[in-house]
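Just one protein chain is left out here, and the rest sit where they should.
Chain lettering (A and B) follows the sequence in which the chains are written, and residue indices restart at 1 in each chain.
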Amino acid sequence: MSAPTITDAVADSDRTDTQPLLEVDSLRVHLPTGDRSEVEAVSSVSFTVGLGERVGIVGESGSGKSVTGRAIAGLLPTSPRVRVAGSIRFDGREMLAAPASAWNRIRSKRVGMIFQDPLTFLNPTMKVGAQVAESLGAISRRDRAARASEVVRFLGLAGLDQPKRVANQFPHELSGGMRQRVLIAVAIAKEPDLIIADEPTTALDATVQARVLRTLDETVSELGTSLILISHDLAVVAGMTDRIHVMYGGRIVESGPTAAVLADPRHDYTKALLRSVRSLTEPDVPLYSMPRSLRARLALERSHDAQD
Amino acid sequence: MTTVQPTPSPEAELGLEEPLSPDAGTETLAVAASGGARRNAAWRSFLRKRSVWVFLPLIVVLILISFVGPYFVGDPVSAIYPKLLPPSSEHWLGTDNLGRDYLARVVYGGQVSLIVGFSVAVLCLTLGLVIGGLAGFYGGFMDNALVKVSEFFQVLPGLVLALVAAALLGSNVVIIIVILGVTMWPGVARIVRAEAMRITKLGYVESAKAAGFSGPRILWSDVIPNAMPPVLVATTMTVGRAILVESGLSYLGIGDANRPSWGALLNSAQAYMQQAWWLALFPGLCIFLVVLAVNILGDAMNDALNPTIGRVK
Partner (left out) sequence: MKAMAIHYGRLLLSSLILFVVVLTVLFLLLEIAPGDPIQNFVGDVPISPAFEAQIVAAFGLDRPLWERYLVYLGNVFRGELGYSFGTNEPVLELILNRAGNTLAIAVPAFVISTTLGIVLGAIAARTRKRWLDGGISAGAVALFSVPNFWLGMLLIIVFSIQLGWLPTQGKAPYGQDGIDIRYMVLPVITMASTELAFKTRIMRSSMIESLGQDFIDTARSKGLPSQRVLWRHALPNALLPMVTVAGYSLGFILAGSVLVESVFGWPGMGLLFVDAIQRQDNQVVLGVAIFLTITILLANILTDITYGIVDPRLRAQFTRKAVVK
């Protein structure tokens, strides 16, 4: 475990050895969808992430997986119409009602996020090195040489070949894969306890995807950080996680150790998901899409839950 | 509505339909199908705004005053009253330097200003739809031409060109309308062009072509109707700008001497700022109120069409 512990109240309070790093309990998120309407994007999601543990969240678009990830990092839109209920406990400390300063402390030192589209998620008018440097924690602002060498180190860790050169460039001068590695470097530069990766390879070409994923895998292993990997792509999640949660319609429909869930799915949705993936990847399996009856049943289940 | 758009099925509304095969057309069919629903939502959002309920009636009232008012007020031309009287219960807006009732003059002046403003907007809308629509739909030569024309008017400002033209060609109401229309249509045309380009890129224009509909037919019955909302916003703003430019022109003396608009009244008022502040106040106030109302309505229309959820991140 290499994440340096920070000497502030957030880290030291209530921490025991068996306590999970992150506990999410009955999380509910309501998002506005128009002048007067809103939707419950996440309904009563609960899970935990332990130290060094890797958790995958799988679901299709609209399942609420990205919203969950952002809620944990406190990065939902700040409109007053966004409502969050439930509990998010980081190291035992309840974050949901915490002030912005507490969230900023968590985000600057303990939680790193890797986003989906490296083109739009990097500031186009700022050099790459400066953007990574903003993430650096312990080193003082004034020691420029040390900061520069740390930036280069993390860019190298993220798998970039010429980190010194890349640091001096602007995002638009790099390829997609390189930009995503920069985002990885931004996330790891603060040496976090937890990394949340939201569809980290979806915007990349297929060939580049595999390489970036491997880099992410190696980096996370090396640093021993916990990982929440969010994706719609089962293949991505399968290879890199210890446990997996399957989401549909804002709820977790199935959880368990990754290998077990994939080998022997319990919930019908997981079964259907696996079947459609296999129908795309294996030559003899006919093309499969989820039947209407299944979706209707899931919608019914959901409305029953909502009435609780 | 054309035959290209399918009616939305109940399943689609509930989100329970079977996933269609991956195809870019899916999104565009959905867009085309829900266009009506979105327009209704925008309309309702528009009607809910407080600013609309204040300023829409205001415009209506001002229009009524200008066109119905003349039956109720005195004669704007007969100089029979004492000169330069301040506002009073007899002369609500006072009298001017020739002894004419100012209320009458302001009311009649409104007719000219409003007629010019709305006529110019209609002219701009027509020209803009035709040329902007052709430019956005077909691209190529028309598109380049439109860009060049826009550049021309940026370099030689409309006001200056209008002044030169009016000085050389004469200045009755019709000429003013034509000149202003000519200088202001590129603004509307640009919006039409942008919308036409956007809509043309959506799949269903291609499917309409494949189904055998001719270019102009598609342009007229599909592209343009769907482009209207932002175009209407731009046209509304044009009314305001046209009124402002016309008042500037007539303030400088370019206008129909027999039918003075509000700007022309301001021209006469200039010399009497010292003694008779009301001569300057009221015509300008009317211009301000009309343009303000038009601009706020245009803004409200714009907001209704482009809802933003959650402003600051």
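Convention: a residue touches a chain if its C-beta (ideal position, glycine included) is under 8 Å from a C-beta of that chain, and two chains touch if they have at least 3 such contacts.
Here the structure is a predicted model, which means the values were calculated and not measured.
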item	value
Visible contact partners (per top-of-document touch definition) of the missing chain	A, B
Absent-chain contact - pick from B:Pro57, B:Pro86 or B:Gly170	B:Gly170
Sole residue of B:Val160, B:Val174, B:Ala211 or B:Ala257 that reaches the chain not shown, by the stated touch rule	B:Val160
Where the unshown chain meets chain A, residue by residue	73, 75, 100, 103-109, 111-113, 115, 117, 120-126, 131, 134-135, 162, 165-166, 169-170, 172-175, 178, 183, 186-187, 190
Residues in chain B touching the chain absent from view	148, 151-152, 154-161, 163-165, 167-170, 240, 244, 247-248, 251-254, 263, 266, 269-270, 273-274, 277, 280-281, 284, 287-288, 291-292, 294-296, 299, 308, 311-313
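Quick note on the criterion: only the chains that are shown with their structure count from here on.
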item	value
Approximate Å spacing (C-alpha centroids) for the pair chain A, chain B	48
